[in-house]
Structures are given as structure tokens and as C-alpha cells.
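The other protein chains are all here in position, but one chain of the complex has been omitted.
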Amino acid sequence: MSATVAMARIIDAPIHPEPLLDAVAADGHGAALLFLGTVRDHADGRPVSGMRYEAYVEMAEKVMDEIAREAAGRLEAGAVAVVHRIGTLDLREASVGIAVATPHRAPAYEVNRWIIEEIKKRLPVWKHEHYADGDAAWVEGTPLEADA
Amino acid sequence: MSATVAMARIIDAPIHPEPLLDAVAADGHGAALLFLGTVRDHADGRPVSGMRYEAYVEMAEKVMDEIAREAAGRLEAGAVAVVHRIGTLDLREASVGIAVATPHRAPAYEVNRWIIEEIKKRLPVWKHEHYADGDAAWVEGTPLEADA
Amino acid sequence: MQIDVLFFASYRDLAGAERRSVTLPDGATAADLVARVRSLDDDLARLPEAAAVVVNHHVVRSDHAIAPSDEVALLPPVAGG
Partner (left out) sequence: MQIDVLFFASYRDLAGAERRSVTLPDGATAADLVARVRSLDDDLARLPEAAAVVVNHHVVRSDHAIAPSDEVALLPPVAGG
């Protein structure tokens, strides 16, 4: 037994919860966990009005697929779906969506969390924060580590 | 600062993800986590065809509200929405839905998980498992502890 | 005093009804109530002595005194989620 990768994509359209949850649904699953990362109206106390996400798309698609496969490998059974959005997002819009469904709940929480931490470490995506005062800046990120 | 309880209810209609996520959305939130507990096609290796959930409704409404308020008290900021469904459910249908949105992701995972564990310990709900062979039985549960 | 006791799930199956009426002496405790219910008939004799007693929507200890106007329920182990 092992889990399946239902979806792993970089998209430039809004992220909706239902398709992600549908993608991981199966009769054998008793738990589904959906994480959405959303654009917040402040960063380090500074008012934010929106965000532009940029990716090295060809590489990001591969890294998303790797992360999703590694996540599936951490599960005895279940399914994983992950999407990251690029482009310009308003407040409250989701930049990332992660759905994990499993027979029992504990691994769904663990692996869902693992995926978002890996995305933040490995996915070649950058965000340009737009401030309420009209200014904008690239958000400081995490240095990439060389592949093993 | 403290979190708000957006919803805490016992319902007898299907649980949909969007209204739960909408209920906890706010400009200041950067993370939203939705848990769905779904009817699984097996229990201890035995094929299951569906489930009937029953509640001591008046008490369950109060306990849901207590759990949601205690969950909100564990958050510095954010919002919590919780629903439990009663009645007869097919495979894949959600019996419980828990949405927690917060400025940063770590507390959303922690408090979402805390809520489902508390529901399993404290909510006066019982499930009657319907097996594929036509048999049915009450699922063994967790003894309630006296209120402090 | 006369108390209407509510039963749920597997306990309702044992009771054969959603509620059963029992007569208790004034000052009776939750433990007295369970003992009285278990003496009603052979099916209810199978009700666990440790059945959770809920008074006005709160789970009470075995020494909790029951009052005539209380809403009283006996609850099996819970299985929500």
C-alpha cells in the first residue's frame, strides 16, 4: 500500500477548495485535510494590499511533483493534491492549496504540514509584496540547498 | 487579541467546505485549515456501507460551543468554525467539518487537531455503523468524564 | 420524586424507549439513579454501572444529588467525529 499523487501543479487561476478535496476523495478515506495559504493584509506590521507570485515554472512543476511524491511516500495509504498559484492576488485569495486524505486522521495532519514546510524550503517561487502606501518589495525567503 | 467563534453547530444537512472556509476568512489571516471527517468503507477490516449519526442535540450544541470557545481561547488571533452532522450518511460524506484560520499557519494546524480530539472525547454523538452484509452496530466510543 | 430519564444510542436500545420514568427518594444521587434504572428490567440490568449521568447537559459525578426539575440523561461512551 502507498498513497497516490492526485495533483501537483503550478496554476495561474484562482484556487478552489472543492476540486482539491474531490481529487483526494476515496471510499477508504476517513479524513481529509485542506490547507490554504492566503494573502494577509499585513507583514511585519506593515499594511499589505496584495501580492504578486512569480515562479521558475518549469522547475517549480518538477519540484511540486517531487514534494507530492515524497509526501505520498510518507503515507501508508491516501492521496495528495497540491497547487501553487502564480500571478497577482488580492487579499484573502489563496496562493497555495494542499489536500491530503487518509484512512485515519493523524497522518493527514502530519503530511499536510510537512508539504507546506517543504514548499517553503524548496519551491522556486517568489512573492512581491504590494503595500498599502504604494510601495512594493520582494519578500525575503529561504536560501535553496543543493540537491543531494 | 483573541480569536472568534464563527460557527458551532449540529446540523442534519450535508457539510460543504466553502461556507466553513468563508466563515473563518478575514483580511488578517494567512492560513486556513479545513478538516473533514468522512464515512469510510471499512472498520476494523469489515466492509461498511454507511453510517447513521445520532446526538443528544441540546447538549451537543452546548458542548460544540464550549469546544469552539476553548479553541478560540488557544489562539491569539483567528477564527474557528465547527459543524457536526447527524442523520444517515453515505460513504465519502462528511460527518464533521472544522475550519480554523489564523494569521500564521502553525496554530491553525495545532488548534484544528485539538478540536477534533476534543469532539471525540466530549461531544454527545454516537454512530451506528451499517455493514455491507446488512448488519449494523453502535460503534464503541469514549466514556464521558464528569465536568470539572 | 419522579424523574424522566432520557436514553440515547445503545442505551436506548436497552431501555426500549427514548425515556423511562423512575421514582427516587429525595436526595438521591446519580449513582442511586443508575442503580434504580438497572433494576427496572433484565435488559436495563445490562446497563453499565459506570454509565455517564448527565444532568441539565452536564456530566456529573456519582455523588451528585438529583433535583426533581432536572433534565436527566444516561449516555453511552461517545463516538462523534
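The first chain written gets the first letter, and so on, giving A, B and C; residue counts start at 1 in each chain.
Rule of thumb we're sticking to: a residue touches a chain if its C-beta (ideal position, glycine included) is under 8 Å from a C-beta of that chain, and two chains touch if they have at least 3 such contacts.
Predicted model only: the values in this text are computed from it and were never measured.
**Q** For the chain omitted from this view, which of the shown chains does it touch?
**A** A
**Q** With the full complex in mind, choose from A:H84, A:R105 or A:H130 the residue touching the hidden chain.
**A** A:H84
**Q** For review purposes, identify every residue of chain A that touches the missing chain, sorted by number.
**A** Listed in rising order, the touching residues are 37, 53-56, 58-60, 62-63, 84, 95-96, 116, 119-128, 138-147.
Definition applied: only the chains that are shown with their structure count from here on.
**Q** Just the number, please: Cα centre separation of chain A and chain B in whole Å.
**A** From the centre of chain A to the centre of chain B is 24 Å.
**Q** Would you give the residues of chain C that are in contact with at least 2 other chains, written as numbers and ranges?
**A** Residues of chain C never touch two or more of the other chains.
**Q** What are the residues of chain A that contact at least two other chains?
**A** There are none in chain A.
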